[in-house]
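Excluded from the complex is one protein chain; the other protein chains are retained at their positions.
Labels run A and B following the written order; every chain starts at residue 1.
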Amino acid sequence: MIAALRHWLDSDIGYSFRSSPTALVAALIALVCGIAALFAPWVAPHNPFDLVTLELANARLPPAWYAEGSKTFLLGTDDQGRDILSAVIYGARISLAVGLASVVLSVVVGVTLGLLAGYLGGWIDAFLMRLCDVMLSFPAILVALLIAGVGRAMFSNAHETLAFGVLILSITLTGWVQYARTVRGSTLVERNKEYVQAARVTGVSSLRIMRRHVLPNVLGPVLVLATIHVATAIITEATLSFLGVGAPPTSPSLGTLIRIGNDYLFSGEWWITIFPGVMLVLIALSVNLLGDWLRDALNPRLR
Amino acid sequence: MSLLRVEHLVVEFPGRRGTLRALDQVSFDIAPGEILGVVGESGAGKSLTGAAIIGLLEPPGHIAGGEIHLEGRRIDNLPPEQMRRIRGRKIGAIFQDPLTSLNPLYSIGRMLVETIMTHLPVSAAEARQRAIRLLKDTGIAAAAERIDHYPHQFSGGMRQRVVIALALAAEPQLIVADEPTTALDVSIQAQIIALLKRLCKERGAAVMLITHDMGVIAETCDRVAVMYAGRIAEIGPVHEIINQPAHPYTRGLMACIPDMTQERDLLHQIDGAMPRLTAIPPGCAFNPRCEQVFERCRQERPELLAAGPTRAACWLHASGGGEP
Partner (left out) sequence: MLAFILRRLVQAMIVMITVALIAFMLFQYVGDPVTFLLGQDVTPEESRALRAALGLDQPFVVQFWHFLANAAQGEFGFSLRQGVKVSTLIAERFPATIELALVAALLALVIGVPMGVYAALRRGSFLSQVFMTISLLGVSLPTFLIGILLILVFAVQLGWFPSFGRGEVVSIGGWTTGLLTAKGWHHITLPAVTLAIFQLTLIMRLVRAEMLEVLRTDYIKFARARGLTDRAVHFGHALKNTLVPVITITGLQLGGLIAFAIITETVFQWPGMGLLFIQAVNFADIPVMAAYLCLIALIFVVINLSVDLLYFVVDPRLRVDRAGGH
């Protein structure tokens, strides 16, 4: 029965995917960006962090299609002579890594707390939901900024790893709420169904019931949330980095690159800031499109 | 002349797995002032028939064949704006759930006045007077005061009275009532049905009463149409349908009603289930469940055939006897 249902779901989703050109294109872009980021050391034409190869003579070169441009640096160079294309690929790698890590952590924390709140109820539930209310009444970016800012204040000359830790933590702490709420809602519904009640009566442990019966039912909505959250997390990371409290300049994410390039906007070197921006939008847009498509595909009523 | 005539109505839902035919060659008519009951299991197409008549089929559902005539004028192909003028003015509608049928942010007076002024050339003050009178007629006490109340201030039964008042506001000649009492308490159901019947009789309005409650049909209707899998199985005067049903399905349906006068241990039930719209068998749609099935039923689809006082879509009533 479940296998048949799953098969039907698969084929339905599969059909919806095949028949949606937007989803296909978005998936393709996301895939290309993802692969480029994953294999950055092999894909990027230069190593932008190898100080030996940097030459100031190559600084602030425009993209290759300009007369002053150079074929070696397809998208131009920044103020230190770094190849923009390579910097963008490495930057995307960092942005994606931070974004994905934050989402995974958020899902783990949110789903766990949501299950607990929904299944156990009582004061745990009341406390967690109050906490969610308070968290949700403030914009995520503000909370993340605050955490990142406090993190900086506490470990002022911190190691790079710690900086990333704080960054991921700040995005996670604002991201788990949506999962907790959704999962709690579905858990409440599932908990009162007869088969769960029956399992309880026959003495199956709570943990087992949650894992076997409740968890599979909440994965659909969580998947949709998580997909869109990847885009949000990447944008949040970029924003924090742009504001100077995110990824350190030594390992620049896309946001850091935009921040650096922003200083050269008025002197006409637009490419230093625009290309990282384009990459950021490409990633965020394709992931958002995929998330939108997934939500519609899982919930046909909305179409 | 009949008030409403439905001829060979076909309603289809195009989908990517092919087109679903939800109503197939449905034909019936309603005389002025007559109450026609429409019964059948859920999914038989009762509500769809009502929606098609008032021109509010949910897309992608659409009328794919047949005609609907109101007072001799064809209405199934009217432009939306003309059909809108008919809704409320000529055909009123009542839906199942009075709790959700009323806009929570509008006072009932505002909804009544709005409906009256949309269709009738009266002033706002006049419309309000009419609205108060309507509320009084539907049995709402202190109507002049309660007209400014909001839906949430009324109980379920009271709200259905308001819904009836709204349906009758522009004095339509036909009311399509889709399960008007299903969502209500059993104790209130009879009152609402009696009210609906009285109000329509007073105003000479005909009613198409969609329900699955045979008790309501027996007490209220003049004639009954029995629907099965998007088709009409049998249609005829209420007394005959109940006492001497001609279609095996109707017979089964009638046998399902508990009879107080007879001592019986078990209620009758019809074996099997109504086919899904994707899998309607060829021939008579009822043939897999019919106790009197024979070869012709599996091959040819029966039209409505005269079967004594009623008409039934069943080969048992083919002239010259269909039975082998």
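Going forward, contacts are C-beta pairs under 8 Å (C-beta built on N, C-alpha and C of every residue); 3 or more make two chains touch, one makes a residue touch a chain.
Being a predicted model, the structure only gives us computed values, none of them experimental.
Participant: Among the chains included here, which ones are touched by the excluded chain in the whole complex?
Facilitator: The undisplayed chain, in the complete complex, is in contact with A, B.
Participant: Touching the absent chain in the whole complex: find that residue among A:Leu145, A:Val177 or A:Ile260.
Facilitator: A:Leu145
Participant: Of B:Ala93, B:Leu174, B:Ala246 or B:Leu304, which one is in contact with the hidden chain?
Facilitator: Per the contact definition at the top, the residue touching the missing chain is B:Ala93.
Participant: Determine which one of A:Leu169, A:Leu223, A:Ile274 or A:Leu298 touches the chain that has been left out.
Facilitator: Of these options, the touching residue for the absent chain is A:Ile274.
Participant: Out of B:Thr19, B:Ser155 or B:Asn243, which touches the unshown chain?
Facilitator: B:Ser155
Participant: State which residues belonging to subunit A touch the missing partner chain.
Facilitator: Missing-chain contacts on subunit A: residues 134, 137-139, 141-142, 145-146, 148-150, 152-154, 156, 231, 235, 238-239, 242-245, 258, 262, 265-266, 268, 270, 273-274, 277, 280-281, 284-285, 288-289, 292, 302.
Participant: Go through subunit B and note every residue touching the omitted chain.
Facilitator: Interface with the chain not displayed, on the subunit B side: 54, 56, 84-89, 92-93, 95, 97, 100-107, 111, 114-115, 118-119, 146, 149-150, 152-155, 158, 163, 166-167, 169-170.
Please note the rule applied: only the chains that are shown with their structure count from here on.
Participant: Measure off the straight-line distance from the CA centroid of subunit A to the CA centroid of subunit B, and report it in whole Å.
Facilitator: 53
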